[in-house]
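Of the protein chains in this complex, one is absent; all others appear in place.
Just so it is clear, A, B, C and D label the chains in written order, and each chain counts residues from 1 on its own.
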Amino acid sequence: MMSYLEEHYELIHKTPRLFALHVTREQLLDTLHQITTHTSFDTLSQLTCTDWIEEERFELGYMLTNALRSHNLMLKCSIARDKVTMPSLALLFAQAEVMERELHEMFGIGFEGNETLYDFALEGWCDIPPMRREFDTLAYVNAHYDFREGREDNLDVKEEIKKRKAAAKSAKETPSGA
Amino acid sequence: MDEGFIPYQQSLEDEEQSIKSTQSVIEQAIAWFRAHSMFVLAYGTGCGAIEMPPTFTSRYDIERLGVVGVATPRQADILIVSGYCSPKTLKRVIRSYEQMSEPKYIIGLGSCTINGGMYWDSYNTIKKLDDFLPVDMYVNGCMPRPEALIEGFVKLQEKIRANSSEAGYIQYRTRYAHYRANQERLFGTQVQPRYEENFAGMNL
Amino acid sequence: MLLLDLLLMLLIAYGFGFLYYGLYRNLSARVHGRFGPSLAQSFSDSIKLFVKEESTTFGWMFYLGPVIMASGAVLNVLFIPFLNQGESLQGLSSYGNLIVVLYLMVLGPLGNALGVGSSGNPFGVMGVTRGLTRLLALELPFYLAAIGVMIDAGSADFGIIMQAQSTQSNMFAHPLLFAAAFISFLGFMGKSPFDVVGAPQEVYSGPATEFSGKFLALLMSQSAMFSFAKLLLMVNLFWGGADHLGELVAKTFVLFVAATFIGSVYARFSTVQSVEFLIRIPTLLGIVGLALL
Amino acid sequence: MFHFEATLLAHLFFGLSLLVILPLLRRRDLVLHLLLLLSLGILFYASSLATLFIGWEMMGWSSYFILASSARVATLQRYILFNLGGAFALLGAIALLYGFMGSLEYRDIDASLLPPWAMNAIALLLFVAVFVKSGIIGLHDWVVDSYSEATPLFSAILSAILSKAGIYLFIVMFMVLLKEGATEPLLFEIMAWLGVITSIVATFKAISQDEMRRLLAYSSIAQIGYIITILALMQGFALEAALYHTLIHTLIKLLLFMNIASIIAITQKERFSELGGMIYHAPVLFLLLVIGIIALAGMPLLGGFNSKFLIYTALLEEKRALLLGAVMFSSASAFLYCYKLVYGIYLGQRPQEASLHVSPKSYYLPQLLSAALLVLLALLPSLPVGYLSVIGVELGFAPLDDSNLFILQSAFGSFHGGALMGAFGVAFVALLGLLQLAHSKAKKVKDPLDISYCGEVPRSETNLHFGYGMGYELHRISFIAPLLRHHSRVLWDRLSLIASDFSALLSSLYSLSAQHVTLLALLLFTLLLLGGQ
Partner (left out) sequence: MERKVITIYHGPQHPGITGNMSVELDLMGETITRARTHVGYLHRGFEKLIERRTIIQAFTIVCRICVPEPDPNEANFALAVERLAGIEVSERASYIRVMVLEMARLGAQLLWMAGQSGSVGLGTVGQWSIYDRDLILDLFEQLTGGRVYHMYIYPGGVRRELPDGFLERLSALLDYLQKRLDAYDRLFFDNASFQKRAIGVGVVRGEEVLRRGFSGQVLRGCGFARDLRRDNPYLLYDQLEFDIPTQSAGDVYARALVRRAEMRESIRILRQVIAQMPEEGAIMQKLPKHRKFTLPKEDTYVAVESARGEFGYYMAGDGSEMIRRMQVKGPSLIHAFSLLEPLLVGEELSNVALIMNSLGICPPEIER
C-alpha cells in the first residue's frame, strides 16, 4: 500500500502511521481517485482548513484513513484566500457533504457541486466567516454583547500582584528597618 | 453566602421578612404551594445539562423538594437555562419562557449565564442572560455541582414564598420593552414573535 | 341523602386517587433507590396548578375539553358502586350498569381529544391518535373478560355481578379472564409497557402538551379519580367488590401496587407493538377463558 | 294493497324514507326524487312479491339516475351491476317461491310447505340481495364509490335511507313471510359472522380514508353490519335492537352527511388533508358534528348508546360471547374514525389558502332536527321502545317494557337516561364553574401558531394538520394491514376480465362458419332429445 504512494507521490512521513502529501487544487480529484482505487485509503475521516493569512492561503487537509483504521494519510491542498472555491467531494464520499458545509460557513470556502451549503451552526450570520484569521472575536463580542460589570470586590489581577509585591517588599524592608 | 454572585439575591433576601408580614393567609398558602411544587423545564442549553440527571435521580433526588421535570413549557414553572446560550439557542429559550404560564421563574445555571464564563470572548455565546430574560436565581460554577443546584432551588423556594413584586416574570411583563430591545439588538432581523402580541390577555 | 352519598364517593375517590398517585411516586422512587416526594406531593402539584396566575387556552373548545374529561371521570366514579352491600356508597350504580361504565370510560378522553385537537398542536393529536389506536386493542381483552363476567352473573348490573362472586371471586373462577383483564388494566392505568400515549421522548407530552395551569390541574385531578375508578372496576368485577371501606382500600391498594411494580421494570412498547401484543396474548387468553365458561 | 300484517313496520320505514324529499331544499332532480319516494312506498307497502320487486327495481333505477348527474361512469356501472345482481337474486328467490306457492300474494305464502332445500336456496338468494344492498364486505365497492361521488345531499339519502332497504327486505322475508320456513340455522350463523366481520373490516377501512364521504360510507357499512348480525339472531329483542339501531343510524347519518354537505358547500373541499381548523369559522356546525360523532361512537349521553346497549344485551342474552366481543371491538375501533372525522374537518390547523363560501341555511334544519332527536332519545331512551315493541308484537314477538321512558330495559340490566344526562350535566356545570372561579386566568393565544413546538416557531406554511396521518399507522399493524388492501376490488376486476373473455368466446359464435353452426345445432338437438327421454 505504501509502495504505491511512495512510487507515485512525494510522501511525507509524519509518524509511522501518519503520512501527508501535497496536491494542487487541480490535482485533487484525480489524486483522490487514484489513491482510493490503488491503495486502501478509501475513507474520508476529516476535512480540515488552516488559515495562513500571512501567506495569503488556506491549507485544506483531506484526512484519509484505511478500512483497518490503522493509518492516516492527509492530502494537503493550498488555495488562495481570495479565490475560494474547491471541487466538492460529495459524490465521492457522502460524509464530505456536511464537512464542506461546515467549512463553507466557517471560512467562506465555496464547494462546487455541493447543494447543501446552507447554514450549519450559525443562524443568519452576516459578518466575516468566523474562523478566518481576520475575524476578531473579541472585537465582535465587544460590539455585540454587554459584559457584566465586575463585583465591587473584583480585583484587577495585575494591579493586585503589583500591590502584593510592593507590600511584600515593604514588609521585607520594615523588619530590616526595625 | 458571602461568596459567589449574589448581590441581587441578597437584596431580595433582605426584603423577604418585611414582605412576608404583609401577606394574607391565603397568599401565604398559595405561595407555600408554589414553593413546594416546582415543575421544571430543564432546557439543556449547554454543559449544565450533564449535572441535571444526577440532580434528578437517585443520588441527589431533588424530587424530595417537590421538583419534577416536565416536558413542555406550558406545564412548567421554572426554566433552567443550563449553561452558555448561543443566540440560536437563546431564541428557543425565550420562546419556551414566553410559553410558560405565570408565575414562572428562571434559574441560570453555570458561570456562562452570568458573565460568559469560559466563553467570555466567544462570538457566539451571550455574556449576560439577564439582559434578555429576567433571571431569578443564578447558580454559579463550571460546572455547578448538584448540591449547588439544590441550594439554588432552596433559595428560589424562599424567594417564591416571599412573593416579591421583584419576581422575574413581573419584571418581564412590566419591563418588556427593555428586554425586547436587547433581544432585537442581538437577533437583528431574525426576531421571534412578540410576546405581547401572542397574548391578547382575553379572559374567557 | 343520595347527594351526600355522591359527594362522599367523589371525596373518597379524589382523596384516595391522590394518595395512590403519591404512593405511586413514592414506590417507584423506592424502586429507583431514592426517597421520593412526600405522599401529598401530587395534591400540592394540583393545588399549585389551580392557583397559577394564568393558563393558556386556544379557544372555547380547548377550555371545555378538560371539563368534559373530568365530568367523564366523575361519572365513572358515581356509576361504579364502592361496596357490594348496603345502601351507602352505591352512588348512581342502580341507574347504570357495566356496559354504561365501559363506555363512560372512553367518554372523557374523547371529549378531551376535542380540546387537544383544537389547539392545533401536532404532538397533542399524535398522542390522541396513539391513544385511540392503542385503545382498540386495549379494550378487546377487557371487553371479553367483562362479557364473560356478565354472562356468568347473568346480568350487567354491578350488584348482581358482585353477588355472584360471594362464594368464589371471579379471579379464581375465571383466571384466564382475569389475566386478560389485568393486562388491559395495566394499559388503562397508563403503565409501562403500554404508556405510549404521552411518551415524552416521542411525542413531547402527548395530549397534555398544550395544557397549562388550571386545565392541567383539572386533568391531574380527574386522572387521580379516574384511576381510582379503574381500580374499583377491577375489584368489583374480579374480586367480588368490598364489604366495607377498609376492604376496599386494601383490595385497591394491592392491585395498585402490583400495577406500579410491573410498570417500573418494563420498557415502553411502541403503538404498533402494544396493539399486536394486546391482540395476541390477552385476547387469546380472553377467548379461551370465554370458551371455558 | 294495505292488506299486510306488518303495516307498522312499513310505516316506520316509510316514515324514515320521507326524508328523501330533502333535496327539495336545493330543487335538483325533483322528479327523480319523487319517483324514488314512490318506489320506496311501493316497496314498503307492497302486499305481493311482484309489487315488492317492482318497488325494489324502481328504487334502484331512480337512484341510478339521480346518481348519474354527478358520478363517474365506472361508478355508475359498478352501482348498476351490483344492484342488478342483487335484483336477480331477489327475482330468483321470488320465482322459486312462486314455483312452490303458485301465487305472489303475501297472504298465500306458507313457508312451512317449502322443502328444506328450497327454503335454503331461497334464503341464500335473499341473502345475496340483502348483502348487496347493505354492502357486506366483498360486495361493498359500489357503496363507497357511489356515496362519495353522489351530490352531497344524495349521499345523505343513500346512507340514511336506501341502505335500510336491505334490512327491510330481510325483516319482511325472514321474520314475516318465511318465518315458518325450515331454514338451516347455520346460514344465520354465517350471516351473523359476516355482519360482524363486515363491521370490523369496514371500520378499519374507514379509519384509513382521506375523503370524508368515503369514511362515512365505510362507517355506514360497519353500522349496517351490526344490524345484520343482530338480525341473524332471529329474536324479538334482537329485532327491536336492530330497528332501534336503524332509527338511530338514520338520524346520525342524516346529521353527518348534511354536516359534510355544509362543509363541502363552504370550502369546496372533500379531503381531510385539505381541510382543518373550521371550528372557529363554523362553531355551530362543529357542535352538530360532535353530537353526531358522539352518537355514532355509541357514547352514553347521546342516543347512539341506546341501540348499542340493546344490541349488546341481546347478544348477551343469547350468550354469544365471541360475537359480542367482536361487535364491541369493532365499536371501540370506531372511536378512531369518529375522532378523525371531527379533527380532520374542524380541528387542527387551517389550510393556508382557504376561500370560504356561505353554507346554505336550509342545510341546518335537518341537522338540528336530528341532533335534537338524538339528545331527546338520550334523555328518554325508551321513547321509541313502545312503538318498536308494537312492531315486534305485530311480528309475533314478546313486547318490551317501556313503563318508564327514562329507563331502557333489557334482560341484562337497564340504565336511566335521565340520570346519566343529569349527572353529566351537573358535573359539567360544576366543573366549569370551578374552572371559571379558579384563581388562574385563562389567556387566549392570539396567534394560532403559538404552540409548544420544541422551542421552534412553526412558519405559516408548515403543515401541522394530522388529518391525513391519523390512522396511517394501522398499515404497520400486522393483522390490520391485510384488511386495508383492496381485495374485493381486485376480485371483481378479475371476475370482470373473466366475464369479458367469456363473452368474447360467445361472440365468436356469430363468426362461425355455416358447417360449425350446423354441427353445434345438431349436437344441441341431440342433447335435448336425450334430456327429454
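In this section, a residue touches a chain if its C-beta (ideal position, glycine included) is under 8 Å from a C-beta of that chain, and two chains touch if they have at least 3 such contacts.
Since the model is a prediction, treat every value here as computed from it, not as a measurement.
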Visible chains in contact with the missing one: A, B, C, D
Residue, one of C:Q85, C:Q163 or C:Q273, that touches the chain absent here: C:Q273
Omitted-chain contact residue, chosen from C:P193, C:G213 or C:G241: C:P193
Residue touching the undisplayed chain, where the options are D:T51, D:S70, D:N120 or D:S273: D:S273
Touch list for subunit C against the chain that is not drawn: 28, 31-34, 122-123, 126, 129-130, 192-193, 195-196, 199-204, 264-273
Positions on subunit B contacted by the hidden chain, ascending: 41, 43-47, 49-51, 53-54, 57-59, 69, 71, 73, 84, 86, 88-89, 92, 96, 118-119, 121-125, 142-143, 145
Touch list for subunit D against the chain that is not drawn: 210, 271, 273-274, 276, 351-353, 453-456, 458, 462-473, 475-476
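Following the convention adopted for this analysis, only the chains that are shown with their structure count from here on.
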Pair sharing more residue contacts (C-beta pairs) when C-D is set against A-B: C-D
Rounded Å distance between subunit B and subunit C, as computed from the means of their C-alpha atoms: 36
For subunit B, residues that touch 2 or more chains besides their own: 30, 72, 74, 99, 101, 204
Contact set on subunit D toward subunit B in their complex: 439-447, 449-450, 452, 455-457
Subunit B residues within the subunit C interface of the complex: 30, 33-34, 36-37, 39, 57-59, 61, 63-64, 66, 68, 70-72, 74-75, 77, 99-103, 204
Subunit A-facing residues of subunit B, complex: 5, 7, 87-88, 91, 114-116, 120-124, 126-128, 131, 186, 188-190
